[in-house]
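A single protein chain has been omitted; all remaining protein chains appear in their positions.
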Amino acid sequence: MSNPSRLHVPEPPARPGQPPDFSYLQLSPAGALPRPETGASWREVGSLAFGLIRVLDDSHRAVGAWDPHIAPENLRLGLRHMLLTRLFDDRMVRHQRQGKLSFYMKSTGEEAVSVAAGMALEPGDMLFPAYRNQGLQVVRGRRLVDLMCQLLSNTGDMCRGRQLPVMYHSAPAKLFSISGNLATQLPQAVGWAMAAAIKGEEHIASTWTGEGSSAEADFHYALLFASVYRAPVLINVVNNQWAISTFQGTAGGEQNSFAARGPAYGMPGLRVDGNDFLAVYAATRWAADRARNGGGATVVELVTYRAGAHSTSDDPARYRPRDEPEHWPLGDPIERLKLHLMGLGEWSEARHQELSAELDAQVSAEWKEALTFGTMSDGPRLNRDLMFEDVFKELPEHLRRQRELLRAELAGSP
Amino acid sequence: MSNPSRLHVPEPPARPGQPPDFSYLQLSPAGALPRPETGASWREVGSLAFGLIRVLDDSHRAVGAWDPHIAPENLRLGLRHMLLTRLFDDRMVRHQRQGKLSFYMKSTGEEAVSVAAGMALEPGDMLFPAYRNQGLQVVRGRRLVDLMCQLLSNTGDMCRGRQLPVMYHSAPAKLFSISGNLATQLPQAVGWAMAAAIKGEEHIASTWTGEGSSAEADFHYALLFASVYRAPVLINVVNNQWAISTFQGTAGGEQNSFAARGPAYGMPGLRVDGNDFLAVYAATRWAADRARNGGGATVVELVTYRAGAHSTSDDPARYRPRDEPEHWPLGDPIERLKLHLMGLGEWSEARHQELSAELDAQVSAEWKEALTFGTMSDGPRLNRDLMFEDVFKELPEHLRRQRELLRAELAGSP
Amino acid sequence: MAQMNMIQALNSAMDVAMGRDPNVVILGQDVGFFGGVFRCTDGLQRKYGEHRVLDTPIAEGGIIGAALGMGVNGLRPVAEVQFADYVYPAYDQIVSELARLRYRSAGDFHAPVTVRMPCGGGIRGGQTHSQSPEVLFAHVCGLKVAIPSNPYDAKGLLIGAIEDDDPVILLEPKRLYNGPFDGDPNKPAVSWGTHPKGEVPVEHYTVPFGRAEVVRAGTQMTIIAYGTMVHVVAAAAQAMGFDAEIIDVRSIVPLDVDTLCNSVCKTGRCVIAHEATRFAGFGAELAATVMENCFWNLEAPIQRVAGWDTPYPHAFEWEYFPGQTRVSLALKAVMEPA
Partner (left out) sequence: MAQMNMIQALNSAMDVAMGRDPNVVILGQDVGFFGGVFRCTDGLQRKYGEHRVLDTPIAEGGIIGAALGMGVNGLRPVAEVQFADYVYPAYDQIVSELARLRYRSAGDFHAPVTVRMPCGGGIRGGQTHSQSPEVLFAHVCGLKVAIPSNPYDAKGLLIGAIEDDDPVILLEPKRLYNGPFDGDPNKPAVSWGTHPKGEVPVEHYTVPFGRAEVVRAGTQMTIIAYGTMVHVVAAAAQAMGFDAEIIDVRSIVPLDVDTLCNSVCKTGRCVIAHEATRFAGFGAELAATVMENCFWNLEAPIQRVAGWDTPYPHAFEWEYFPGQTRVSLALKAVMEPA
């Protein structure tokens, strides 16, 4: 159409029916980038914001300065966590389809982003996740039953039925409450880290946001406060290329990387292959050590791909090629770690099948157990009085009155 | 005091009683930086965000690639605008002291930031100023009387008495309404520029913010939207080293320049000697040409110094050395342009005295005229009914009623 | 005339407005190629081009700030906030800027921006996909605020909003997008096809701001509601066999005080219903206004029916929602005051 407009409107490389095209992705070969000292000034590490930190090469060998040299049993543990996360996701989506859940969001294809980072951090570190970081819940040893009960809003729900599915939390596991409002956790994580520094404690904070959510003010606040006070915090941008129907260019990724925001505020920015378990682990550890030693914050961009739908309410076939996932150049994190382990002679197809079967059974068993705490339709239900609690620490008079009114209403209703 | 804290808290180089110290300022010699093509990619111009674009050398000669080669009569016009701005400021502060104004904010020491930029832009370009850009009002030919009437909230006030002093505007002069809420104008300027591009018009927008205000979300929104849609807009950060009592390090300037935010979003960032009339003019023209030719937005940091108090409610002696202004290394914009013109043989001390006297007389005459429109204490007053107008385009019923009530109230009161 | 649900009616409104005025543009998250998570802008980018229907970054404050600037430059932006629960990052640009620009510039500048946002519960959205923040805009002078209860009003109000030179906040009860809802989640969903207000002209028309609608004339009491609650109170009154006069406020600002108060002065009894949290909700303003204007005619205290003063819990959606039972108790109370 004849249009006078001179406005630039970012466009994804391919829409439905068009051939997938990831040529816009800047890739570096595995092992290509140097690994500076964790104490290096942000100016010295500037280049890491533009290249791509990768450890696993195309034949799945670990190469280069960023190889974290993880013991095989820990690699197997990482594989186990990622596989469990994926099987859990798949099952929950199935249950949502069956009407057993109101809503679900899976992290398929992005498991390494959460699992490798979670394993690279210390148990005492405080995590401020986004809604697609279920791998962190798994790494921190949350039982699936607890997560499932939250999804079911049943009597076992740690949120007492108040939150949408996947908005988990755990105080003992140091997993912060997930908000439905995007990016709000970012300055909160920085504030937590500032408090740790003020108190002279050496724990650090780590927080995650999607690349789309990085457009929110809170991302800017987080980088600014982290830079000004050199807060011990990791600010992770999970660039899975999509934010519902808009591609990463609409979020500002067309002109420069998201990692590049770090140097602008005088902090390192690391751009990392998010589907390379070893690279994510190594980059997270580098930034964590730096923060722990008083070097301040780091922005870590994890380049990955949202292989599934945004949520169970979404159909990606409406806005991207059906076969786009198969063309993603950085592969699948589970497959890549599996082949790496096999290359080391530390894993086999058989053991993998075995593990899958075991974890699958675990998911089934825990789901059965979760249902005993109640389902959306029947079984035990949370006490309705709970609706009025935790608005304030103590129940104020006006909410006590409203609780009475609701009781009357429920008694009065057929 | 023994304190476990490991938090980094930015500190200005000197507080009252301590010797002023500007060693933190990164300076480049005049003429040192290259001037790339306006069509160059932001990556090629990256270094300009860290160096300092300067044209006038220590002996006040114009040197290097950034010399805009302005005709002497235009330089004299710039000098005139800057001098008028300063004399106007000084007089208004005096009148505030005498209780004739409720409030005032001067721009002393920063006149080039507004005057040179204003002259480098086209009359059709839309300006979104902050509250310390009165030089733009002068360049755009606003009569001092009009500004003074706004300061007096009298019957000649273009704001009809609604705004605090200095919150000017002019639709015909394409000077946007100044908001008391910091930085809100930034994404608005970007939106205006997006609309110009959508309509296929070649006018551009330019907006200004203090370095302190750049901490607000609106600065981030502006850079993000400007980058995503390549909007034809200039985003100017006036780094005058202070935001009331906090120095530029508290705003994020300790680790990196403010110009460096541009490249992070994939736009050029220019760091400019804000007290060098020629440098400000040249940098503005470069960014304006780039925007006009479809190259998108540029972030321009103007390094200058707030030589006076924040406002008439402020006393800088409480938080910075009394003699800090005298130690500012980049001198005074008026003095520097004056000496440059004298070096060219285009100006003299005598003509300067003459000009000062003329402009001083002009300020006196226009003040007299402004007073005929009413003062805070006597003379004509704005009609109180005006309070209810312009809340909406048409006066709604409830405001008509309230207008009646106020009339009754005023009638009923002694 | 055509059968339209509220989504189609809103889509038609934007289509009509864009067709008539090249300065009308749409911006928001996922509104472009995808057509919006609720499909309200479906097909508009294909029809009018990606320069008039812009997918934006996920930054509500940036969206409104940019829309304001566009408005100053002669466009008529229609900004979509994906959920009303997510409007708060834009609150400063709305309250301090959009609502104030005309006033502070003495009319020399204004921005005719329309901000659309789905509001209300009933879709199991939990506390961050169910909010009704209308009063947070009603208190801010300089904004017009409206909430339709049916497709006909939705289209008429939205066209009116787009053509209005003042900024408008349009809250869209998402539970009504696909059909009327009487408050009983166990009944099978009803479509707008069966509802007279699902009959919507395909062409241009407007529903004026500042006019409430008497959706049912009655004598025993006046029930004042808006959005989803219009349907709930009607069902409750009918179930109880009361001859209630039911008024759909429709336009929160400006408020049609005369229509509301004439009715209450006539019936002498008043129930006010909204889904938002009760404390300092818009029902308070309605109750205070009615009391001030109908004091001598009131035969019982005005009753407020509202959501509880808690967030909207995922598990207790229907215990939170002011359904027919809560309404009925209030209707009883005004008829037989204690």
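Labels A, B and C are assigned to the chains in the order they are written; within every chain, residues are numbered from 1.
The rule we apply is simple: contacts are C-beta pairs under 8 Å (C-beta built on N, C-alpha and C of every residue); 3 or more make two chains touch, one makes a residue touch a chain.
This is a predicted model, so every value here is computed, not measured.
Seen in the complete assembly, the chain not on display touches A, B, C. Contact with the chain that does not appear here is found for just one residue of B:D21, B:E122 or B:E409, B:E409. Contact with the omitted chain, checked across B:A251, B:L270 or B:V303, is made by B:A251. In the full complex, subunit C touches the omitted chain through residues 61, 85, 88-89, 91-92, 95-96, 100, 103-104, 127-128, 135-136, 138-142, 253, 255, 276-277, 279-285, 287-289, 291-292, 295, 298, 300-304, 309-311, 337. The omitted chain makes contact with subunit A at the following residues, 126, 128, 158-160, 162-163, 167, 169-171, 176-177, 179, 181, 184, 186-196, 198-199, 205, 217-218, 220-222, 224-225, 228-229, 389-393, 396-398.
Contact residues of subunit B toward the unshown chain are 1, 3, 5, 7, 9, 11, 15, 102-103, 153, 157, 159-165, 167, 179-182, 212-213, 215-217, 243-246, 250-252, 313, 318-319, 382, 384, 386-388, 391, 398-399, 402, 405-406, 408-410, 412-413.
The rule we apply is simple: only the chains that are shown with their structure count from here on.
Farthest from subunit C, judged by the mean position of CA atoms in each chain, is B. Computed centre separation for the pair subunit B/subunit C is 41 angstrom, with centres defined by C-alpha atoms. In subunit A, the residues that touch at least two other chains are 5, 7, 9, 215, 217, 250-252. Residues of subunit C in contact with at least two other chains: 51, 54, 56-57, 59, 61-62, 89.
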